[in-house]
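Down below is the structure, laid out as structure tokens.
Every protein chain but one is kept in place in this view of the complex.
Let's turn to subunit A:
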Amino acid sequence: MLRLSVRAADAAARRRLCQRGPRIILQHSRPYTEGNTGGSAAKIVAAGLVSFGGGIGGTVLYAKWDSKFRTTVEKNVPYSDLLFGLALGPATSLDSTPTKKQLELAQPPSLMLEEAKSSKNKAKKVPSVTAATTPASNIEEASAEASHIISAMGEVPSVPAPQDTEAPKEQCEECHQHSPPETALSSEEPSEPGDVLTAPEEPLKERPAEEVTARIAQQDQADQDTLTFVSDKLEDSLASSATATLQAIAAQEAALQAILQHTQKLKEAMETEVSAEQRSSHWKDLEDAVCARSRNVEEAGAALVQARASLDSLRAVVESAKDSRVAALRPMVLAAEENLHSMTVDLDRAVDKVQSVESEAKIVSQYSELVNEAKQQFQRELSSITPEIQANWKGLSGTLSVDDLNALIAHAHRRIDQLNREMAEQRVREQVHIEAALEQQKLEDQKALEKAVSLAVEHNLERARLEQERKQVELREVMEAEMRTQLRRQAAAHTDHLRDVLKVQEQELQAEAEEVLSSKMMEQETRYRQLTQEQLDNFTLDMNAAYARLKGMEEAIDSHVIAEEEARKAHQLWLSVEALGYTLRSSSLDSLTRPLEPAAQAIRESCQDEFAVALAAALPEESLQRGVYSEESLRARFNALRSLARRVALVDESHNSLYQYFLSYLQAALLFEERQEAPPAKISSQDLDPFKILSYASYSLEQGDLELAAKLVNQLRGEARRVVQDWLVEARLTLETKQVVSLLSAYANAVGLGTTQAP
């Protein structure tokens, strides 16, 4: 076993050397080339260029092989990403790892295992030599390796299904869009591609239902693919591992047989005391058996390694299948695990057998080695005694001299003596040795027992674990079913609740919306009404304005017409008034007066005005019928009357005798007052005597002031008053008529002015 492990370690070291070989050669070659140059500068430059190009090319090639190296180089060396982009295209960190993985998968599983083993051995060489002997540690190591492999597999995403290539592509595109550290992170996550896709976008927004269903379908499809893929892989690896295990077991059996045969042969060769020919034939057989044994053992070791590798790969596959959380894989994985377990148990059992037989064979070989050692010692002793007869002393039996023989015999005697002593000593020691051997055997037995116990415990633990897992799976299924029903129920309840809440919300929202709608409608209606009202108002206003304007125009036209009519009437009135005035001023040929009736009649006809009618009616009847005296005739009459009035000036109401008349006549004849005198501004009744009054009145009359003259004449008293009474009446009539006519004229003028339009 020790040898086996040593051999395995040697093989691993050799393989490691082989793996490192090219690199070492490359490293060696560089100093070689550099060392070769040194003659001229051109050679140095050329060598530098070559080495630089070689370095860059090697870096690029290695970066193509290892993406992590590439990312580190890209991170550390500036502009290297451009070079890599030019040489290798865009960084495919995720694409490269699956290819590597596939490459690794394509390699024989034993190589992988040996790689892992070698790495493990590199890490700790001494424990590999010492502790690799025990199967328990082997198993631990195998499990550790498996875990290493699994962790190495876990570093890359789960094996992509052939149909799933779009998803990693998408992922890769996303990864390219992101920064390189992020891609490294995402590549390290052992999650499904869908998760990586959905996880960063989930908090952004809720996906539409079609997309979600499509995604779910896609995921289902991916699950199905992974399921078929993993099951295929499981079956393949199961079949391969089963064949490998069977082969290994067969090889172990063969090795067992060979070891047994070898041991038998060895024993026979050791124990039989036969002739030299037979012995040589025996030893030849033994050599053949040794060869066969070593060959068989090697084969068995290789088969065992292969079987372990296949089992490890199977375990890795099982672990990966376990990791891929597809529920349908569970029973398959469980069955595979059980198979794996049974295969491991069988393999361990066969290995145990072989190891027990090997230990026996080791004892035998130790024994034979001891015997050989004793022989060699004897030979050495002999050679020391007889140095001249060294080699090939077997063939020199006839050439021995007597002395030699004597010496030999003496030596033999001494030797026998010594051997007897040694035997006696040995017997004593034997006891101790046996005890020690027993102790050792006990220890070995105990170790073997412990090992077996640990193996059994492990197997039992494995079985219990499997059982537990199966039960766990069953329980999980039951629980999942229950949970599913519960979930369904909850979902139904949730749906109901949601429906209720939605209904309530809908009602609330509807009510709110209706309220808002009604308020908006009201508002709009009010606004519309307001607008309409405003428009109507504006329209009405405009209409009113237009109507008023029209009305005003009409009125203006009417008033114009009326005014024209009025003007015409005023004109007519004025004309008639003028006619009246003319009639008033003029006198006819036959009489002093002219009746005003026709002119007044014309005025009355020409005006329907109340004022004018009233004025026309105010004309004295006498003037209408008879006419009035003109101012001139009144003046003439006054001049005639004046002398009369002077003659009776002294006669008042009480003194009216004829004598008074005579006296008055005398006074008038004797007095010579001024004929005309301007009346002062202020006149008192004491200042007035009939002569002064008459002169004032005469002046007034001459000035044309008939009214003042009438007023003055009105101050006369007594007989004089009686004398001028008629004149006074006529003057009054004339004044009255004149006043009316002047009023009428003013009125006619006013009306004419009022009706006259501005040009």
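Here is the rule we use: a residue touches a chain if its C-beta (ideal position, glycine included) is under 8 Å from a C-beta of that chain, and two chains touch if they have at least 3 such contacts; residues count from 1.
As a working rule, contacts and distances are computed from a predicted model.
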Q. The chain that is not shown, which UniProt protein name from "DDB1- and CUL4-associated factor 13", "Ras-related protein Rab-11A", "Protein DPCD" or "MICOS complex subunit MIC10" does it carry?
A. "MICOS complex subunit MIC10"
Q: Tell me which residue among A:405, A:556, A:640 or A:750 touches the hidden chain in the full complex.
A: A:640
Q: May I ask which residue of A:215, A:341 or A:722 touches the chain that does not appear here?
A: A:722
**Q.** Which residue of A:209, A:402 or A:658 touches the chain not shown here
**A.** A:658
**Q.** Among A:266, A:616 or A:648, the residue in touch with the chain that has been omitted
**A.** A:648
Q) List the subunit A residues touching the unshown chain? A) 640-641, 644, 648, 656-658, 661, 719, 722-726
